[in-house]
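Removed: one protein chain of the complex. Kept in place: all other protein chains.
Our next item is chain A:
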């Protein structure tokens, strides 16, 4: 029976306009609405699919953030067995190196056969969490995965390459996989089931012993893209516009 750990996090929800903080070095977190990282959501779905297919035990680990408990209860309603919330000084968000160390420390006691996580996230500045966790735990890592089959102490994984190529490869367990897409889209669970979990399931809160951001990049300045004034609006009727376009193409050597 495979022991699967999904490590996931909440990221800024792009439905709201993003604001930059007063220091100009990051996002203004007071105004942020958070949502589960889409790729992490696929990692959870893949973990649940593996459990349903081959039996297994799924543990989901997420750092504390606004909305993280609702998200964890939802994963419980989907079929996760154990939910862990990592607590610590996370208000300003932690970089991926700090998070990866915390994830590795939290995952280790469960002796996972497989650690699944999203291959990327929209707030990654310093590379994905997966390879770092693999490094700290001394496990192999394969990223951009869109299918997993467990066979004994090995997993057969489908890795996506650019240009529509798929590679099928074998990896020895335990291993860390960066999930690009679950084999099925993340499922919907009725709110009544989630509410039931809120009454019956428990989230295990664990303190992060040390948030060590070493190795990560430091953002010196964050700003909106500055508009360059290179665009020229061509005005006139169709004939005039066409004539001007031809002149521009000729000047550029395209005609």
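Simple rule for what comes next: contacts are C-beta pairs under 8 Å (C-beta built on N, C-alpha and C of every residue); 3 or more make two chains touch, one makes a residue touch a chain; residues count from 1.
In this section, contacts and distances are computed from a predicted model.
Undergrad: Consult the UniProt record of the chain that does not appear here and report its protein name from "Carbohydrate ABC transporter permease", "histidine kinase", "(Fe-S)-binding protein" or "L-serine dehydratase".
TA: From the choices "Carbohydrate ABC transporter permease", "histidine kinase", "(Fe-S)-binding protein" or "L-serine dehydratase", the unshown chain carries the UniProt name "(Fe-S)-binding protein".
Undergrad: Of the residues listed, A:16, A:54, A:151 or A:205, which one is in contact with the missing chain?
TA: Within the whole complex, the residue contacting the unshown chain is A:16.
Undergrad: Among A:24, A:140, A:167 or A:185, which one touches the chain that has been omitted from the display?
TA: With A:24, A:140, A:167 or A:185 as choices, the missing chain is touched by A:185.
Undergrad: By the contact criterion defined above, which parts of chain A meet the unshown chain? Give residue numbers in ascending order.
TA: Where chain A meets the chain not shown: residues 15-17, 35, 185, 187-195.
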